[in-house]
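Note that this complex is displayed minus one protein chain, with the remaining chains in position.
Presenting chain A:
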Amino acid sequence: MTSLMKPGAPDRRRVRTHGGTAGPRGGGRTAPHPRRKSSRAPWLYLAPALVVLGGLLAYPIYQLGLISLFHYTQAQVSGGEPTTFEGFGNYARLFGDEQFWQVLLATVVFAAACVLCTLTVGCALAVLLTRVRAVPRLALMLAALGAWATPAITGSTVWLLLFDADFGPVNRLLGLGDHAWTYGRFSAFFLVLLEVVWCSFPFVMVTVYAGIRAVPSEVLEAASLDGASQWRIWRSVLAPMLRPILVVVTIQSVIWDFKVFTQIYVMTGGGGIAGQNLVLNVYAYQQAFASSQYSLGAAIGVVMLLILLAVTLVYLRLLRRQGEEL
């Protein structure tokens, strides 16, 4: 965190101390440092976006944090009981709940598996797209876009039907009789993983494909002239060149898959047999909205936010350490 701030911090200080004098009159003078002249301009340009972001992001997050510090249920919202300040009581209750830790662990492992599979499938198909002719490429693109465009609820329902114990074609194809896929913990998670990967790989595929297209063909040609295998080309040429794109799709996937809700909710009937397939988001929904314990739900939300921020920051920092500019 601090090392990330360091390069920016002195700059900001300088801007602040000189900004006053260089302000309105500064424009007419020939400024010794061109930087001073425009010290306010970037902020002016950014202002509309900042106002929108502040309103749509900062304020709700502030409210979320605020609510998580109170005892705030439906009775408090509708004025049946006074709102009481609890400090970190909700967090203490959450961290003292054994189920929360189980759900957190399941969420992390499940999200990691989803991210890994999504990236693998997405990248593999992106490379494949560059190697096939126009017609199959178009077909693959259309199929992927179809999957991408399918609403999560529809997709989940269709997958569930495909794997239905009584009527599902998958069981008939594999000769599994009336095997129930959603009964076992891992098979239910596996089913959801398939759906999550199916509906999120197109984003990775399209983005990475666009990235590969931007790589100069001479580089690839040179690599294959040197006798590099497909895997070698990906590993030593494409992946390093596509790094910024891969970073974006990885972070996106991490955030998406960590927050998965619809698929689990629909496919495992709100968390599976005895709650074995609960992930954090569904758990938070159960606590916050179904049980009207808004403050506890807010606390779960804050914890999720912090985890995702931490993951993103650690990931960015690891990349910086490897000397990559983003």
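Following the convention adopted for this analysis, a contact is a pair of C-beta atoms (placed from the backbone, for glycine too) under 8 Å apart; a residue touches a chain by one contact, two chains touch by 3 or more; residues count from 1.
Please note the rule applied: contacts and distances are computed from a predicted model.
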Among "Ubiquinol-cytochrome c reductase iron-sulfur subunit", "ABC transporter substrate-binding protein", "Peptide/nickel transport system permease protein" or "DNA-directed RNA polymerase subunit alpha", UniProt's protein name for the complex chain that is not shown is "ABC transporter substrate-binding protein"
The one of A:L57, A:V77 or A:V109 in touch with the missing chain is A:V77
Across A:L142, A:A239 or A:A290, the one contacting the chain not displayed is A:A290
Touch rule applied to chain A and the missing chain gives residues 62-63, 66-67, 69-70, 72-81, 83, 85, 165, 178-180, 182-183, 269-275, 286-287, 290-293
